[in-house]
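There's a structure below that I have some questions on.
Note that one protein chain of the assembly has been removed; the remaining protein chains are unaltered in position.
Moving on, here comes chain A:
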Amino acid sequence: MDSIPYPSSQAEVEALIRALYAPGPPARIKHIQEVLQKVQKSAEGWQLAESLLSNPDSNLKFFGALTFIVKLNTESSSLSDGDAIQLVENLVGWLLQAVAEGAGPGHFVVLKLCSALSTYFIHFSRLWKHCIRHLVQCFDIGRYIPLQDFDDAVPVLMAASSLRWDKLQAVICFASTLADDIERTDPNSAKYADLHTHALENAKDVVELIFIGMNDNRHGDKTVAVGEDAIGCLQSWILYARSLSDTSDTLRVLLRPLVDKLISLVGSDGLGVTSVELLTEIIDSHPGFLNEDYYQKLSSMFQTEHFQARYRALVQGDFDHDNELFIWLMLSYGGARVSKLIESTDEQSQLFLSGLVGLTGCPGYVAAEDTVFIFTVEFWSTFVETMTDDFGFSSRERQPWFNTAMGHVKQVLSNCWRKIQWPPIETLMEWDTNDRARFVEARKDVADLLEAVFAMTGPPLVSMFVDLLLQHLNSASWTELEASAFCVASLADCISDDENCDDMISKVFAAPFFALMLEGQDKVPLRLRHISLQLIERYSDYFERRPEFLASALNLLFGGLGDPALGGDSAKYIAKLCSSCRHILTGEVPAFLGQFDGIYHRSPLDPLAEEKVVLAIASIIQAVTNDADKLSAFAQLFNFARQDIERSIQIAANPQTLNLEDPLHRRGIDPAELQAEPSPAEVSLQLALRALRCISGMAKGMQSNRDGPVDLDAPASQWQIGPELAALQNDILTTLNQVLVTFPTNGEVVEVICNIFRAGFIEAEPGPFVFPPPIVSSFFTSLTLNAPRIGTVVSTACSFLSSLFKGPRDQLLPTLSQLLPWVISLLQALPEPKADTELTQHSIDFVRRLMAKAPEVLFQLQPSSLIEFFFLFTLEVLNGSEPLPKAAAAEFWTEFLALRSEDPAIQASISGAMEHLGPLVSRSLMRNIGGDAMRSELDKLSEPLKKLVTQHVRAQAWLEAALLAEGFPSDKVSPQEKRMFLKKILNLRGARQTNQVVREFWLACRGSNFAYAS
């Protein structure tokens, strides 16, 4: 693109401005803008602005006003008082002229000129102290009045009351802009102290101006527009008042009387809605602005006929936006006055609360039709929580207001129960996704409200919904039954631990509830079946105490497995219920295995659901006390997965054997792609993954129940296992290896196998997945850098390492000596640390964990070049920019710098290593803290620094050399500042304030541009 030369004449400037506002390529517009900005900043900018404002073209006028704003903000100090007075004369003159020429108050030239005058006031308020009064008089007589001739005794109320609508609006526009601009300056800064004083001196004039604007009926069809501008101006000045300190009440005192007028306008046709909007904003954003007197006036206003008419329209289903605005005001008022409303028993407060109760019962479905329900429920939640929090339990019920308040709450609950009922399916299908999501959110809000109410009422609340459930169960009223079940389920957390409530819950499960739900989708709607499953899940603790209903509950859950809409949740709930009730169900293991056999051979379940079902069965098997029975049952369960894997390997080896008519082969088809024709390779892989996930479910299910007692004095496990268990473990390992060999490049296979191993690491007792450490170790070390997701494998090795330290130490050391060289050799094989950041991070983490617990393994590692490589590797990572590996490296050095050993040989190795590494790690830390690190890394990097200064006598020399070394990343700090930083760090001796000193030094090194964030 051709460059745009700097304009040499006024005409060229004007041409550029016209081009700026004409359509054109963005790059050219940007270029023009840059050239014009240079012109604005030049010495000729003042004259240019003047000549542009004298031009009839609106765009040129606009740019002229903009130029004045730029010049005032950058060069106001260069103007003499005489020049400044001349400037205000010109600006006011151009504003009068623009309005006189018919540029309406909303015209962009008028708006920009008001903005220019406001900027002028910010810089020269001492010269134009009574700006509002002066401007009103200028408009009144139609010309600029020299400041020395202006009569500041004439009140605005008098001069402004005769102004024509357009002139009045122009002055109001200026007053609004003034408040907006001044509000952006710091009232506590000495620089702006005079500005705020002068602004407040104009406040009385502003109040009179707004009053006239809100009160003036002389302007025919423009009356409403003038009034709206006046209300907008009031909003700007209230915002400004809010930005002033709480002690400065002058402005608030002046503005408050206008609220009387605002309240009186609520009933007017033209300005009612605007007034309501501002009142709502004041209460929401600045509730302290109104005092008790005004809240009383608002309370009375809610009972006026005009307001009541709006209210009645809405509660009869007219959710017109204007009606909604009136309701928002009610809700805002209610939120601000909730404590007072709870305690008030007077008629006006009761009428108001009854009104808010009524808002929960408007006709129409929540969200799709009724737009106020969600907000009203939020109010009632606040109401109930305030009742609970602000008034102590012992005194609450003795208060005279308690029964009245509870009466309202009960009515709200009754309304909510009706409103959360699902619509007929044909209505639901008409809703968009947003409406459906908001309906579900509304139900959750009601659930929260119920929990809040429970805190006051206790179990009778549950009893009420149980009775409703039974009543509608008998009458088969599905929607009411579903809503009642939802409410009972919502209260589960409140009572599920309470045995005293069991009888009440038994009424639900003892009733023909299960039998009805089992009748299936032909008779019972999906929503109801879904909530019945949720009800079982929420009350799983109850079934532990009352096992007589457990079988029916599980039958219902298993019945839901085959349903595409309920299958996932059913499986999840089966897993939860079987896990928590495992000790009760051990006698049913054969039945469960039989049930799964049926599932396995029928149409395949979703893989995730199947994993959960397998987990459920495994958790019951885990609770079997007889080891032989347990192993036998587990072997049967494992056999299902092994068959899948054998089938998978067979199809991989002989693709022609694939038979998609065979339901056992169809288990290898992704349920989402049942209609597609997958290749044998895909089926083979999916079959293997399904089986691996099932084995992963088994491994999780076989974990012991953590609720049991832990014998702290028991000897550590010796990993001695019987021959049956050993054979079973061998079977599992062989199967896993077969999958790994068949699918050597599949990352998901590796990841699921890692999860299977992980499940055994946390177990204290022998089990099918608690493999002997040498076997696990051999599995890991058989994998190389070429294995997929090798980072995940090393991460699993980290978990393994943690579990190892719980075992006997003599078995530990050989395993660690096998794993450590493997991990370092993986790093050696990397072309650079950032080639695989996950591997780098987890490998450093692995060595750190090992070093902390068994330093001798690290320092006796052979060949010693491995450990040298590792130290230099972590320093390279610390100097790098990858956040996660860098954090791991910082943690490693924190651990290493604090490392001490009672073994003299090891301690000598550590000290010897520090002699070489101390200067290097010091340099790396100082480079980072000197500006190379990202801000978020500073806390992590402070930790090794703290250890360095507290643990090593030569730290000062190393750090000083590092700070003064060539190549230090910043030239913004002097050697003295560096020494001062070092002195502070050393004096703090690793205290927490080190982090702050580090942060400050980093900022000093980076420069003031980075001080924008605290």
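Basically, a contact is a pair of C-beta atoms (placed from the backbone, for glycine too) under 8 Å apart; a residue touches a chain by one contact, two chains touch by 3 or more; residues count from 1.
Keep this in mind: contacts and distances are computed from a predicted model.
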Protein that the absent chain corresponds to, by UniProt name, given "Transcription initiation factor IIA subunit 2", "Urease accessory protein UreD", "Skp1-related protein" or "Cytoplasmic tRNA 2-thiolation protein 1": "Transcription initiation factor IIA subunit 2"
Among A:Met934, A:Ala957 or A:Ala991, the residue in touch with the chain that has been omitted: A:Met934
Please identify which residue in A:Asp229, A:Glu385 or A:Glu537 touches the non-displayed chain. A:Glu537
Selected from A:Arg184, A:Arg312, A:Lys523 or A:Lys983 as touching the chain missing from the view: A:Arg184
Looking beyond the chains shown, say which of A:Gln10, A:Ser76, A:Asn90 or A:Ser243 touches the absent one. A:Ser243
Would you indicate which residue among A:Glu441, A:Asp467, A:Asp662 or A:Glu1000 is in contact with the undisplayed chain? A:Glu441
Had the left-out chain been drawn, it would touch chain A at residues 183-188, 239, 242-243, 246, 283, 285-288, 290, 295, 336-337, 441, 444, 448, 493, 534, 537-538, 569, 572-573, 576, 934-936, 1006, 1008-1014
